[in-house]
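With one protein chain removed, the remaining protein chains of the complex are shown where they sit.
Per-chain numbering from 1; labels A and B assigned in written order.
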Amino acid sequence: MKPTKILLTAAAIATAAGGVSAEEMTIVSWGGAYSKSQLKAYHEPYSEKSGVTILNDDSSNEAVAKLRAMNEAGNITWDVVDVVAADAIRLCDEGLAMEIDPDTMLAPAPDGTSAADDFGELLVSDCFIPQIVYSTAFGYRTDLVGDTPPTDICAVFDLEAYPGKRSLEKRPINNMEWALLCDGVAKDDVYDVLATPEGQEQALKKLDTIKDSVVWWSAGADTPQLLADGEVIMGSTYNGRLFSVIEEQKQPVAMLWDAQVFDLDGWIIPAGLSDERKQRALDYIMFATDTQRLADQAKYISYGPARASSAPLVGQHAELGIDMAPHMPTDPENAKNTFLYNYEFWADYRDDIDAKFQAWLAQ
Amino acid sequence: MTEATSDAAFVEFQRVQKSYDGEILVVKDLNLALPKGEFLTMLGPSGSGKTTCLMMLAGFETATHGEILLDGRPINNIPPHKRGIGMVFQNYALFPHMTVAENLAFPLEVRKMGKSDREAKVKRALDMVQMGAFGSRRPAQLSGGQQQRIALARALVFEPELVLMDEPLGALDKQLREHMQFEITRLAHELGITTVYVTHDQTEALTMSDRVAVFDDGRIQQLAPPDQLYEEPENSFVAQFIGENNTLEGTVKSIDGNTCLITLDDGSEIDAVPINVSQPGERTTVSIRPERVEFNKDRLHADAHTLKATVKEFIYMGDVFRFRMSVAGNDEFIVKTRNAPDAVRLNPGEEIEIGWLPQDCRALDA
Partner (left out) sequence: MLAADGTPLKQSLARSLRRQKLRALLLISPLLLFVMFSFIVPIASMLFRSVENSIVSETLPLTVEALGNWDEKSGELPGEDVYDAFVRDMVIAIDDKKHTRLGSRLNYEETGMSSMFRRSGRSLKKLDPETDGPFKDQLIEIHDGWGDVKTWQVIKTHSAPITNGYFLNAVDMQRTPDGAQAQPEDKQILIKLFGRTLFMSLVITGSCILLAYPVSYLLATLPMRVSNMLMIFVLLPFWTSLLVRTSAWKVMLQQQGVINETLVWLGLVADDARLVIINNQIGTITAMTHILLPFMILPMYSVMQTIPITYTRAAKSMGATNWTTFWRIYFPQSIPGIGAGSILVFILSIGYYITPEIVGGTKGVFISNRIAYHISSSLNWGLAAALGTILLGVVLLLYWVYDKIVGIDNVKLG
């Protein structure tokens, strides 16, 4: 046994006393408005139907590291975990998440379409059940960008037309793609170029042109706050965050959907659960990812359901009473020019480019 | 210093008052004058205002009212470091991060004295207190008595004309304390320094001082040389505070010049010297020292008044015998006799008659 294992096993024994009782399951998610939407759309109806008590744990942003630690300790306390697709792929690679067969473990669409077809190519990993499509897009201050509001992603790089600060995420993902796109690289060639050191340098050079005007964010709530305070005139963040700034807080902010980057968020079930807990987790998954449930979630937050069959069922916001469809990143009006997060590419290049990106930032 | 001015006060408190909170006066209307070279002790119970007076003199407290003069100059507005007063503190206040020699050199250094002068003076001061070999030690490496000597040497090394001492011997054991009492007075007289010494230990005050100021309740109750203080207390506080004392309560029956007749509360009568009484009928506390009480009738005047006493307890103390008696309703009446060859041992229960010479008994305030 490795020393860490001894330690973690000891910790596991210590916590075993408070282990999982028969009618409880722990579901891990992101907290905030997002967890609330899941509570309304999934947890409450599921508890009512099955009698299982659901415990919430807002640890998704460190889920990968924690699952790895739990796995080493041999004591997994989580039953279902909400993660972004990139993390799901990593968890699957590391053997920390169990594989899911969509045809037997997930509900088919009401019209009989199999779950595999209904989710389509959004099933990016063998371990991952997609839940929502969200996007990273820009919002801008309508009162601070002059008379011609930006309609093009390259406005971000245009300091002459749009002087002022902009906020970007403090990581290379998305920023590098946008930089290349606005430096004349064709959309289809972006990842080929980015795979070369020259391409990476080119992207960083483009980012160099606005470096002094960038506020770098690391939490999804940063950009909404920066926009609300007028600290930046435009900034990227998750579209749901921008929705709440625009529609709930009524700030003078508008969406710049151009070149939004789609990403997926969904469930995984940790590998190594006992059969009983595994069955319960699968039962929950089967329920929570059916067509109606996914459509229901969109009543509470402006993220698009991952099933094709859910889209027509998206209705109005539960509290604001506005149509949610036009606020969905997947709405045709918004999705004229989009990226899909390139999971394979970033799984390979993430550390390499991140090191270069951080070195560039520190210059 | 000429003869003409040597009698003038070197330190003078003029109508000084001090209050910390604006409500209570801790020093009430203090007037005090010290000639140069005098060793004056401020004696009193804690909270009597003596230390406050010392601190005002040193400059660490300001007088609320009144003037303090040093060598004829008012010093109320002079900061402590310009007063040139040496000071010894209760816990010595030797700087722990400096050696003994550095401690002593400090007052010379801040006076910008040259290095060689400094070293000579430090050496002389150390020799003066017989600590010449300890210059390179740290204070923490010295015993209490040694630290005390160093503190003394440090207060004297810059040759101040006035030295203040705030209960400097309080932390020493009895034997060392007695030795240091002698050392301090010797040095003070040898160097001709004016010294103001604060203590609550009356033995210290009596053995060391030229004059003692007894403080109570923010006032000087009596200012006198030690013998006078002991033998002629001016009020019952001083009589009680200094030395052992017996008191009896009574009323003045008659006054005749230097003697008066007191009727005690049990009806018996005794003679006393009228001090704080002026007319018959006044209430008074008479005070008599235990060693002045006589029970050998032969030694009393023939017409002296005597009192009945019952022996309650006999205490053998080596050089003296001590009897506790019940006299005129006072069960704590103490009588002392020298353990001389002809001394009488009284046994508990014996009933005797006691008396004293009228000049030994003082009729004080009630």
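Criterion: a contact is a pair of C-beta atoms (placed from the backbone, for glycine too) under 8 Å apart; a residue touches a chain by one contact, two chains touch by 3 or more.
None of the values given here were measured: they were computed from a predicted structure.
The hidden chain makes contact, of the residues A:62, A:143 or A:248, with A:62.
Per the touch definition above, the residue from A:116, A:161, A:186 or A:359 contacting the chain not shown is A:359. Note that of A:215, A:286 or A:340, the residue touching the chain absent from this view is A:215.
Touching the chain that is not shown, out of B:56, B:70, B:87 or B:206: B:87 (per the contact rule at the top).
Interface residues of chain B facing the missing partner chain: 58-60, 79-87, 89-91, 93, 95-97, 106-107, 110-111, 154-155, 158, 164.
Taking the whole complex into account, chain A touches the unshown chain at residues 2-4, 6-7, 10-11, 61-62, 64-65, 68, 90, 92-95, 165, 170, 201, 215-216, 218-219, 229-231, 344, 347-352, 354-356, 358-362.
Simple rule for what comes next: only the chains that are shown with their structure count from here on.
Rounded to whole angstrom units, the spacing between the C-alpha centres of chain A and chain B is 87.
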